[in-house]
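Left out: one protein chain. Kept in place: all the others.
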Amino acid sequence: MDLVLLLAEIFTVASAVIVAFHPNILYAAVFLLFAFCGVAVMFLFAGADFLAGAQIIIYVGGVTILILFAIMLTQWLYKIKLVDIRNKMLLPGVLAIGIGFFLYRALHQMALSLPKLTPEALDKFTATPKTALMGQALLGSYLLPFEAITILLLGALVGAVWLARPE
Amino acid sequence: MNHLLSFSSSLQGYLAVGAILFALGIFCVLTRKNAIGILLGIELILNAAGINFVAFSKFRTGLIDGQIVALFIMLIAAAEAAVALAVILRFYRLKQTIDADEASILRN
Partner (left out) sequence: MAQQALLIALFPLIAFVIQSLIGKKLPRHGDFISVLAILGSLVVATPIFMKLITEGHVFDSFQVTWMSLRGAEAGRLNSAVTIVIGVLINNLTAIMLLMVTLCAFLIHLFSVGYMHGEERYHLFFAYISLFSAAMLGLVLSDNLLTFFICWELMGLCSYLLIGFYYKKPSAINASIKAFMTTRVGDTLFFMGIAGLYYIYGTSNFMSIYKAIELGTGHGVTILGYPALAFIGFMVLMGTIGKSAQFPLHVWLPDAMEGPTPVSALIHAATMVAAGVFLLIRMFPLLEAAHVVLPVVAYVGAITAFLAALIAIVQVDIKKVLAYSTISQLGYMVMGVGVGAFSAGFMHLITHACFKACLFLCSGSVIHSVHTQDMREMGGLKSKMPITFATMFIATLAISGVPGFSGFVSKDRILGGALAYSMEHQGHYLIPFLGFATAGITAFYMFRMIYMTFFGHARDEHKHHHAHEQPFTMTIPLMVLAALSFAIVFAGPTGIESIDHVMPVKWFDHALEGVQVEMGIAEHLSPEAEAVHHKAHGLALIISLAVAGLGIFLSSITYLKHLLSAEKFKRMAGPLYNLVWNKYFFDEFYLGIFIKKGLLNFNQMLATFDDKVVDRIFVDGWRDIAMVTKNVIGKFDDLVVDRLMVDGTADVMSGGGWVLRQFQTGKVQQYLVLTVMVIIVALFFANLGLK
């Protein structure tokens, strides 16, 4: 089982690398889709079954398709335009590595400072189905953020329609 | 090999993947000239944050609070993608390009 997780992680990172480096924006978008799938598998292994499903539906089914549409609407598909001209890469590369390093370090420190769970508790957590729990939490103690998110979504969608409307 | 397997299924493995995705996202945002390319980078960054939340939720707290936050991140990312793409389409209609460097009217 751990092997599957390891493969998923490698798959995710590899896809993300292609997203970041591939000159053709269309390929980058397609590999973003694969990266999202890899993350969904990682979620599954972390006991987040509901979240994995949501990841597939929202990201793979929604966001990536949306991005692909946008690419097709704004590019001449078979022209050289699809190849993204890049800025200079050295400074951004250094910065990205630096921020990734510091982020990992800080989170690692935080992980050390928190108490660990017993293996039994870990297994129990992974085995529990989360959908019902998530639903209760969303309509219970997280009701206010939930409502706020719904309003945000509504506003975003109305705003998007308004922005993209024909003249 | 066993070492690698145990690392990948530990909290540190998740954090490492998150950090790498984050760094790649930042790199993507900083280097791509295409506005949609920048958007791809932002999605990577948001996913990296989600991974960290889910990882801590499983390995440290044992509560689903982290997953809830990850869900919220996902929803906000969806809203953000919708608005950003609408903006990009609008910008494309205005300038016939989606090069982010062209969006500098405010400078003058």
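As written, the chain order gives the labels A and B, with residue 1 at the start of each chain.
Just so we're on the same page, a residue touches a chain if its C-beta (ideal position, glycine included) is under 8 Å from a C-beta of that chain, and two chains touch if they have at least 3 such contacts.
As the structure is a computational prediction, the values presented were derived from the model and not from experiment.
Engineer: Looking beyond the chains shown, say which of A:Val17, A:Val30, A:Leu68 or A:Leu95 touches the absent one.
Structural biologist: Per the contact definition at the top, the residue touching the missing chain is A:Leu95.
Engineer: For review purposes, identify every residue of chain A that touches the missing chain, sorted by number.
Structural biologist: Interface residues of chain A facing the absent chain: 87, 91-92, 95-96, 98-99, 102-103, 105-106, 109, 137, 140-141.
Engineer: Pick out the residues on chain B that sit against the missing chain.
Structural biologist: 26, 29-31, 33, 38, 63, 65, 100-101, 103-108
Simple rule for what comes next: only the chains that are shown with their structure count from here on.
Engineer: How big is the gap, in whole Å, between where the Cα atoms of chain A centre and where those of chain B centre?
Structural biologist: 6
Engineer: In the complex formed with chain B, which residues of chain A make contact?
Structural biologist: Residues 2-3, 5-6, 9, 12-13, 16-17, 19-20, 25, 28-29, 32, 35-36, 39, 42-43, 45-48, 50-51, 54-55, 58-59, 62-63, 66-67, 69-71, 73-74, 84-89, 91-93, 95-97, 99-101, 103-104, 107-108, 111, 114-117, 121-122, 125-126, 130, 133-134, 137-138, 142, 145, 149, 152-153, 156-157, 159-161, 163-164, 167 of chain A touch chain B in their complex.
Engineer: State the interface residues of chain B toward chain A in the complex, per the touch definition above.
Structural biologist: 4-6, 8-9, 11-28, 30-34, 36-37, 39-41, 43-44, 47, 50-52, 54-62, 64-65, 67-68, 70-72, 74-83, 85-90, 92-93, 98
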